[in-house]
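Yeah, one chain of the complex is gone here, protein chain that is, but the others are all in their spots.
Chain lettering (A and B) follows the sequence in which the chains are written, and residue indices restart at 1 in each chain.
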Amino acid sequence: MKWFIPFISATVAAFIIYLVLSVGTAGETNSILLWSVPELILGLSLSIITGLLCRKLWQGKRYTMANPLRWLLLAVYIVPFVIELIIANLTVAWKIITGRNIHSGIIKLTPGLKTDAGVLLLSASITYQPGTATVDINERTHELYIHCLDIGREPKEAIEPGKIFANINLVKWIRRITE
Amino acid sequence: MIEELIVIFVVTSIVFSALGVAGLFRFPDFYTRIHAAGLVGSFGVLFAGLAVLLYAYLLYAAGEPVWFNYGAHVLFALAIVVVTATTSTHAIASSAYRSGNTPKRLVVDALEQDKLKMMAPEETRK
Partner (left out) sequence: MIELDIFMIAAIIFVLLIFACGVRMWQGPTNADRMLALDVINVLVIIIMISLSARFEQPGFVDVAIVYALLSFVGMLYVAKLIRGDLE
């Protein structure tokens, strides 16, 4: 039974991707909602084959993200993330135009997140924002080393988790999602 | 209305992509150029995708149902670009640091002191 959970999760992920890629194929007859029945049968069989092939590629230890409510929160998380993204894009674009105020440095962030999924989401969010990029991660203590485009003139080595984003404390959001 | 919105989105995408490529030449060292490349990967891609989505909506409203599927494909491509641009940016930065390409004009480097601690062999996973 050890292979059952990775089999189910890989099958569900592959089937969701197939559903997204074949949306709108419903015809006049023989269709469920937006999908036609032959597409659904083909997608389900291909997903089961994918799940059987991927049943041993599993390193997870926790099952906190199995709750669908967390995935709903993850969809809501897009809104503050996009607000931060707009601010960061405009800031970096202004720095490119003027060419001033560039005091770059690598600083340390100790987010205090417990799960691996939380650290993954936080480092991906930091890297996708222009102006900050995760250079390295200590996997044991969950410390992130972040290259910032502008950290101010006075040298400081560590930063609090609330200060890394411009306005919204996304670390608190991530903690709410993944813990 | 929607046509003007398409033009505005495409022009925004062009402007931010051009600023990102200009930043590749204006910024002094490698680690700052990463942020300029992030400009192309975020706003350049997202606004071009939004414009194409709006155009697909125009075609779909004109009565061709195949463009609904097309919009789903564009959304999937955008999601893939968001995920892979993030991961490859981190891979580039990490491998550049590990290969000894330390940044030049740096105010502070917190990773320098902790590097020996990081390089210690980790416990092997099963």
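As a working rule, contacts are C-beta pairs under 8 Å (C-beta built on N, C-alpha and C of every residue); 3 or more make two chains touch, one makes a residue touch a chain.
These numbers were taken from a predicted model, which means no experiment stands behind them.
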Practice problem: Taking the whole complex into account, name the chains on display that the unshown chain touches. | Solution: B
Quiz prompt | Contact footprint on chain B, counting only the chain that is left out | solution = 3, 6-7, 10, 13-14, 17-18, 20-21, 24-25, 30, 33-34, 37, 40-41, 44-45, 48-49, 51-52, 55-56, 58-59, 62, 66-67, 69-70, 73-74, 76-77, 80-81, 84-85, 87-89, 91-92, 94-96, 98-99, 101
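What we mean here is this: only the chains that are shown with their structure count from here on.
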Exercise. Report the inter-chain centroid distance for chain A and chain B in whole angstrom, where each centroid is the mean of the CA atoms.
Key: 14
Quiz item: Which residues of chain A touch chain B in the complex?
Solution: 17, 20-25, 59, 85, 89, 92-93, 96-97, 99, 102-108, 123-124, 127-136, 138-140, 143, 145, 147, 149, 151-153, 155-158
Quiz item: Which residues, counting only chain B, touch chain A once they are in their complex?
Solution: 16, 19-20, 22-23, 26-29, 31-32, 34-36, 38-39, 41-43, 65-66, 68-69, 72-73, 75-76, 82-83, 85-87, 89-90, 93-94, 97, 103, 105-112, 114, 117-118, 122, 125
